[in-house]
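One chain of protein is taken out of this complex; the other chains stay put.
This part shows chain A:
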Amino acid sequence: MGKKTKLEAIDLDAYYGDFHALKSINIAMEEKAVTAFIGPSGCGKSTFLRTFNRMNDYIEGFRTEGQILIDNKDIYQKDVRVDELRKNVGMVFQKPNPFPKSIYENVVYGLKIQGVKKKSVLEEAAETSLRRAALWDEVKDKLHKSALALSGGQQQRLCIARALAISPSVLLMDEPASALDPISTAKVEELIYELKNDYTIVIVTHNMQQAGRVSDYTAFFYMGELVEFNKTKTMFTSPKDERTQNYITGRFG
């Protein structure tokens, strides 16, 4: 690969109580590339995605064994502060989840909770992030209107802008387009393509075409195991594992 490894899992196991959700996962993901996680529902891909910003911490009975490394640092060490971690690792969810506040307040929320108060700083960050999320032109005249009045696609791009505003280096996306119409989906995909110049992106998707279009690498998960991980082109043209082949050709899942 030659490029720098940004995200890495070493012998990672994860459990929800007695349920063994992830089974000794080993993977190394390249910096400033898009990696897609695919696999049937319940295969552990979302669980795995959420270990990178420790969003599973709140679930009772959840625990991990093994290591998750970001920039070669184990993020499950005791001295890691979760809020610091999440400043570096942004997340976009399946269903757009804007806060019931104005568009502006949504974008600057992450900065405000870090204690940034200066209006000029906040306003500049809001504009920059909205521009990066390709939403600025659509909302610049109604920044102080409710975010809930936006369309679903706009809401999702607002959520992306919100994540970008705190300048993360990693962006986790959990089926970011699954609740959107085709045109909005195309916009989000274009955006992902743009953003990979500056961010390391991991995207969970159920949509094979989408994985094919936006990602550089693809990881196929099945029943809590990482079955296959390769360049997307290679994986889609000549999968090594039979299960991968069956899944991407639509024989199950």
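To be clear about the criterion, a contact is a pair of C-beta atoms (placed from the backbone, for glycine too) under 8 Å apart; a residue touches a chain by one contact, two chains touch by 3 or more; residues count from 1.
Rule of thumb we're sticking to: contacts and distances are computed from a predicted model.
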Undisplayed chain, where the name is taken from the UniProt record, one of "Protein nirF", "Phosphate transport system permease protein PstA", "Quinol:cytochrome C oxidoreductase" or "Glutamyl-tRNA(Gln) amidotransferase subunit A": "Phosphate transport system permease protein PstA"
Filtering A:76, A:109 or A:136 for touch with the omitted chain leaves A:109
Option touching the unshown chain, where A:97, A:209 or A:238 are the choices: A:97
In the whole complex, not just what's shown, which of A:9, A:25 or A:55 touches the removed chain? A:55
Contacts of chain A with the missing chain: which residues? 53, 55, 58, 60, 82-87, 90-91, 93, 95, 97-100, 109-110, 112-114, 148, 159, 162-163, 166
